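For this view, one protein chain was removed and the others were kept in their places.
Each chain carries a letter (A and B) given by its place in the written order, and its residues are counted from 1.
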Amino acid sequence: MKILKPLLTILLTGMLLSPLYAEKNSVVIGMQLEPPNLDPTGGAAAAIDEVVYSNVYEGLTRFRADGSVTPGLAKSWTVSEDGLVYTFKLQENVKFHNGNDFDASDVKFSIDRARDENSTNAQKGLFKSISSVDVVNSSVVKITLSNPNGGFIRNLAWGDAIILDPETVDSAASEPNGTGPFKFSKWIKGDRVELVKNNDYWGEAIYLEKASFKFISDPTAAFAALMAGDVDAFPVYPAPETLAQFEADPNFNVIVGSTEGETILSTNNKSEKLKDVRIRKAIAHAINRQAIVDGAMFGFGTPIGTHFAPHHPDYVDLTSQSNYDPEKSKALLSEAGASAGLTLSLKLPPPSYARRGGEIIASQLREVGIETKIENLEWAQWLEQVFKGKDYDLTIVSHTEPMDIGIYGNPNYYFQYDSQEFRNLMDALNLETNNQERSKILQNAQKLIADDYVNGYLFQLAKTGVANSKLIGLWENSPTQANDLTGVSWSN
Amino acid sequence: MIEIIPGDPASFMLGINAEPDTVHALKKELGLDVSKFERYYNWITGMFIGDFGVSYTYRVPVSELVMARIGVSVPLALYAIFLSTLIAIPIGIFSASNHGSFKDWSFMGFTQLGIAIPNFWFAMVLVLIFSIYLKWFSAGGIPGWDKGFLINLKALTLPAFALALPQASILARIMRSALIETLSQDYFRTARASGLTFFQAVEKHAFRNALIPVLTIIGLQFSFLIAGAIIIENVFFLPGIGRLIFQGIIQRDLIVVESVVMLLVFSVIIVNFLVDMAYLYVDPRLRVKK
Partner (left out) sequence: MKFPISFILGFFLSLIFFVITMISFFWVPYDVETLNIANRLKEPSFENLLGTDHFGRDIFSMIMIGGQTSLSVALIAVGLGLIFGVPLGLISASLRGSLIDDIIMRGNDLIFAFPSLVIAILITAVFGPSALNAIIAIGIFNIPVFARVTRGAAISIWTLDFISSARIAGKGSFRISLEHILPNILNLLIVQGSIQFSLGILAEAGLSYVGLGVQPPTPSWGRMLADSQTMISFAPNLALFPGITIILAVLGLNLLGDGTRDLIDPRSQDKIK
């Protein structure tokens, strides 16, 4: 017992003195979800792209912070008259992190692998229009399409279309080997991924020497980690209720941007109780969007009236078509013969927009006489019951893929919206290359799904991030889910 | 048993825009296309040769995942036990020696409070005070043992304390009643009468006897601390065993869940065995029995 006391004193003082440096050329980025693996071509988890996109891996083209698409590993390209043949000229003197040279055969390999029958690429649809990929010479690749696709260059910018080294493809899930400005260093599972600067990078040199991504799933822990300085930035910060506090603190910057996430009250259109459009319309009028944005997101988010991002030039504001009008809602319900007792299941996935939004919607629906039975589900349960099993009436989900209105053309998609008219519009869109005509079709599609009250359209998810106020160059918006660190640096 | 959980890891990994043939391709790659029975058989037989299988989501061997996490969970549990013993034994001795007094009452009141506080709530309050306001400790995470011993110990202090408080309260109460029991024994009175001071008498005679029930509780606590730390690991974002199993359940990485549960059950048995051995050390009388 006697040696205990000095021992303790040493331990305690040692602990208090151990310094917490913040080296000025490294950064710690907080993320809520840990990626299941680090291969963006083998999983849909946004967290994969949030670590490796543009940092470790690059594609032929890439997204920029403003949503535009610029050249990546492809220096330039030409398109044939009929819109079917794309010829890409590649960057030269590019090396993978393991020292292998990058050339046209890697491009052919990666794209053929992604569109292969046995491919586990989560976004195979991106490559659907490709009929062949041919190597012209080591720095020129020719991609031939089976039908014109106005969005093809954009498709190639997705994380799912990055270029891998054929030699290391088997270990891509745990040890990514790309061409980007950062090299993979280590992954402590359940805790963090570390990247270090790639000194042989072919492009513009970056500022940071080291970057870590730390995974903190609990919103309270995320708040505490920022406040205590354990992480320098949390680009997709999960607790909007605390943003006011960060805003008031000069040590932090709150970054509010837009995402591609249309948050909707997804409705099972084949459910006995909901197949009548009047009932769906009644639900739409029973919902007070502003109250949801205020209550669930603490004011962050833009109300939407259809499934389309408000910052997109082709967006049509249709919110007034389903304005908050409980009386009208009640009238519609009695017209549909459902004024007395309608009970709907409301299955909610984990994100707070869904859990909180669900409680608010339940309360709003009760006002017009619709009872709901809330069930909080984990993602796996949600995928099984709602998404695959279609065993639900209502659910709340944010659809974060860019330009994903096409999902309404699939009658087997979980909201089971079956409209030939809509499918015709999508077919026309895929064949159309004239931009003006395209935007006309897109606007008609937005109006059609609003008229059919397919889902309750709630709000566009805002990207709310918090960062140390000395950290500059983080993306404000989310044209794709990524934490592009190439332009990030510390100011003094 | 666990294989019957609805939901499959492949659709979890591919998300909501995946096409059915992609999901199927991934299932084939992960070996999920065979029957549940066959998968279970493969896992059981694999375990006998020390092969727990490969995690569906991380795609690395389960044993590798577990080994990495043990480096957090075991130190955390040991630290928590160390702290709880450090708090409990003095309180137990003090209370027992002042048995029935106001001091005893107030200490026992505190231990009642310690048992009643939900540890996740206590953890939140600790973070609020020591990380956010005072900034003495970081709010969570662990730097990794390659960065030095003290810095990691410091990182584990708040979570260990949050875990230790209810355990310390239970331990202190047991220590107290075990001591009271021995203090009333004749040999203790004899020792006092022979001129030893109260604390000398406790140290020489009563302490060892009181240690038996205390050891039992510590043994029980150890296994609880390994698995029961799920919530605390979440609050402090520590990559421990509890988090691994929780994530495994959420992501339907069932091979991880099965393996960790088996491992935990096994560790409970081992710890119980060690506690039995410790009895022999503490109480020599048990040694001669056979």
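Simple rule for what comes next: a residue touches a chain if its C-beta (ideal position, glycine included) is under 8 Å from a C-beta of that chain, and two chains touch if they have at least 3 such contacts.
Predicted, not measured: the structure shown is a model, and the values here were computed from it.
Visitor: Under the definition given at the start, what are the shown partners of the omitted chain?
Guide: Result: the unshown chain touches A, B.
Visitor: Out of B:117, B:150, B:196 or B:275, which residue would touch the omitted chain in the full complex?
Guide: Candidates B:117, B:150, B:196 or B:275; residue touching the omitted chain: B:117.
Visitor: Which listed residue (A:295, A:310 or A:326) would be found touching the missing chain in the intact complex?
Guide: Answer from the full complex: A:295 touches the omitted chain.
Visitor: In the complete assembly, which of B:60, B:150, B:212 or B:268 touches the absent chain?
Guide: That would be B:268, which touches the missing chain.
Visitor: Taking the full complex into account, what residues of chain B touch the chain not shown?
Guide: With respect to the unshown chain, the touching residues of chain B are 2, 4-7, 99-100, 105, 112-113, 115-118, 120-121, 124, 128, 132, 177, 180-181, 183-184, 223-224, 226-228, 230-231, 245-246, 249, 257, 261, 264-265, 268-269.
Visitor: Take the complete complex as the reference. Which residues in chain A touch the chain that isn't displayed?
Guide: 219-220, 223, 227, 239, 241-242, 244-245, 291, 294-295, 350, 355-356, 358-360, 362-364, 366-367, 373-378, 380-381
Simple rule for what comes next: only the chains that are shown with their structure count from here on.
Visitor: Across the complex, what residues on chain A touch chain B?
Guide: Within the complex, chain A touches chain B at residues 11, 14-16, 18, 20, 34, 36-37, 42-45, 117-125, 173-174, 188-192, 214-218, 220-221, 224-225, 227-230, 378-381, 383-385, 387-388, 397, 399, 401, 404, 407, 414.
Visitor: Note which residues of chain B are touching chain A in the complex, please.
Guide: Checking each residue of chain B against chain A gives 6-9, 11-19, 21-22, 25-26, 28-29, 57-60, 65, 68-69, 124, 127-128, 131-132, 135-142, 144, 148, 150-151, 153-154, 157, 234-240, 243-244, 247, 249-252.
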